[in-house]
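The complex appears here minus one protein chain, its other protein chains still in place.
Which chain is which? They are A and B, in the order written, and residues in each are numbered from 1.
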Amino acid sequence: MGILEKILGRHPHWGVHPDDHKRPAADAPLRSLPLPEVLRVPLQQHVGSPARPVVLVGERVLKGDLIAEPNGNISAPVHAPTSGRISAIGEITAPHPSGLPQLAITITADGADTWCERQPVADPLALAPEEISRRTAAAGVVGLGGATFPAAVKFNLGRRLRVGTLIVNGGECEPYLSADDRIMRDRATEVVDGLRIVMHAIGAREALVGIEDNKPQAITAMRAAAAAFGHVQVRVVPARYPMGSDKQLIQTLTGKEVPADARAAEVGVLVHNVSTCAAVHRALRHGEPLVERIVTLNGGALTRPGNVLAPIGTPVVDLLRFAGIRERPARLILGGPMMGIVLPHARVPIVKGASGVLAFDAAEARTPAAGPCIRCGSCTRACPMGLLPLEMASRIDADDLDGAAGLALSDCIGCGCCTYVCPSHIPLVQYFSYAKGELSTRERNRLREAATRRLAEERAARLQREAREKAVAAARRKAERAATKAAAGAGVPPLRERVVVTPTSETAT
Amino acid sequence: MTAYFLLLLTTALVNNVVLVKFLGLCPFMGVSRNMDSALGMGLATTFVITLACAATWMLEHWLLMPFDLGYLRILSFILVIAATVQFVEMVVGKSAPALYQALGIYLPLITTNCAVLGVALLTAQERMGFLQSLVYGFGSALGFTLVLLVFAGLRERLALARVPAAFAGAPVSFILASLLSLAFMGFAGLSFSQETSSCGSPFCP
Partner (left out) sequence: MWLAVLSLTVLGTLLGLALGVAAKYFHVDGNSLVAEIEALMPGSNCGQCGFAGCPRAAAAIAEGSAPVTLCPPGGRALAQALAAKLGIRIDLDAVVDHGPQIANVAEDICIGCCRCSKVCPTDAILGAAKQIHNVIREACTGCGNCIDRCPTEALLLQTLPVTVQHWVWPKPATTPAAFAA
């Protein structure tokens, strides 16, 4: 990042440049985790509704067997990460900052790690795009960059909106993490093949792979793998946090800005992570569902930081033991230090979106006490979305959530740049998380109230209808009685039909 | 024409009714919590002051002066202003319900606004002409609205600021008001030509 680049404007004016702490973990060769004894697979590892279990406790499953099916339009299935026995289906602590319980399927591994019957496709590029989407969805592939949005749903969206450009996100801007770096170095051909399948699935004409300039080996490997394909270009982007956020990467690579409240597909691009592309490759070429992923193990409390290939559902504690614990971690984080989540304890499992497990020592975990805002404006310069974090936070602090929403709170991507640069150490991004959650709760309550109102109106209408029907029935009986009396008086049998017809026509109105 | 323009400017800024003459301080402190209500109050007051100036001019020149009843001025002005405000409230309620809702409680409150009576009395005291007193009233009301809006904007920012507990609430608002008053004193340095002395204020050059 030279002065010249700054003057020429090639350097993005937003974001921060933290010490990346990626090495030595990024340079350590990829290792495989020895199979854990017990795996706990949460039913919700994606954006959308939780999956529905389709196995029973005590059932034997093979690696890759479907154990929970998608439930609703935006959902993803869950597969057994190894062969073994279902030992429990119940609540476990969720890998979530709240530490609340979440449904999960517990599998006791048999150690054989036997695959189920796989259905590989020899030439996925000859398949219909819809078929690729179907197989990707069935393999439970979700966005592995951290968003965990079901990949197939995004394919269909891209196809519908006729997206021309696929952007492959090799940014990995979070400090400490190197899972994507490792997959690009070790499995570049898989990534490139996967991205060509994705291009075919969404009907894109070109693919741009954006890789930050602090990963030279990954750039070399990807360039070599993509050399044979003219429509796949590897582009180097400056290392800057949050370059791995889709809106920022799109702007850097194409110059297009995604409007507020719009999706990337609406400006003609679709972003997929490099790891997602590799997962699509495995799902199609090998017929393997998403049951394992590369996880970065890093942080000062570990003796052998590096990247491991671990089955989904592995307890964090097994990963930490594998990497060697130097001291008791002061803080455990799932994901990156900027946007990751603090884990309540080490017995929670890793999920599809877990790109890293960070065990911070006391020095790394130190949080200075927050002071008053000095209105220096550092956060405004750092905000990649061009918002006013200090103004929004002061409004949220004064319980003026609508005022904060008026300052485009909904555009906040929660990257944490503002908190990182704040000289007063104000937890700005936590204010925004709180306000966003509170606003969505209000919106939910509003919808609920509208539904209640409708139900109450329907009940009122029902009571009215019943009262009317009762009155009509009473009138009919009265008329019948009168007719019987009259007939008895006249000695003629009553005409039933005539008296019945009148009330039914009345009820119909 | 220039004279009227300068009169407008002088009454709105140099001899501001709130910050220089210190009239209408109750709505200045009471209805300045947010910009919306400040604007509503300002508009309503502008309308009422202008109308009251016209009504009191007629009262002064057609009733009080011919019959030498100057000592009844305050009494009769209050009567006329109160009636005007009531009348305006009814007209607005009927013709523009949305505006009526927006003004809400502020409309009847104008009855007891000393700025209205004060401006009307000043125009009578200075024996201004009809048009002159109308412009004088309108200018004063403009100044009132401006100051109310500025103060409401400042107080909206103040609500977000971290104020030491001892100063929270009214005290810091008073400090703010005094600073704003000091700022408006700066307009006294504006010097206009001879004609502006028609406003008759001791602050006029």
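Please note the rule applied: a contact is a pair of C-beta atoms (placed from the backbone, for glycine too) under 8 Å apart; a residue touches a chain by one contact, two chains touch by 3 or more.
Just so it is clear, the structure is predicted and the values come from calculations on it, not from any experiment.
Chemist: Which is it among B:Gly93, B:Pro108 or B:Gly153 that touches the chain not included here?
Modeler: B:Gly93
Chemist: Please identify which residue in B:Leu69, B:Leu99, B:Cys114 or B:Leu146 touches the non-displayed chain.
Modeler: B:Leu69
Chemist: Where the complex has a chain not shown, which of B:Leu131, B:Ala168 or B:Leu182 is the residue touching it?
Modeler: B:Ala168
Chemist: For subunit A, which residues touch the unseen chain?
Modeler: Interface residues of subunit A facing the absent chain: 44, 94, 96-98, 100-102, 370-372, 396-397, 426-427, 430-431, 433-434, 437-438, 440-442, 444-445, 449, 451-453, 455-460, 462.
Chemist: In the full complex, which residues of subunit B touch the absent chain?
Modeler: Residues touching the hidden chain, for subunit B, are 59, 63, 67, 69, 71-72, 75-76, 79-80, 83, 86-87, 90-91, 93-95, 97, 101, 104-105, 162-165, 168.
Here is the rule we use: only the chains that are shown with their structure count from here on.
Chemist: Go ahead and note the Å separation of the Cα centroids belonging to subunit A and subunit B.
Modeler: About 58 Å, centre to centre.
Chemist: Please give the residue numbers of subunit A that touch subunit B in the complex, ascending.
Modeler: On the subunit A side, the touching residues are 372-373, 394-395, 397-398, 400.
Chemist: Can you name the residues of subunit B that touch subunit A in the complex?
Modeler: Those in contact with subunit A are residues 159-162.
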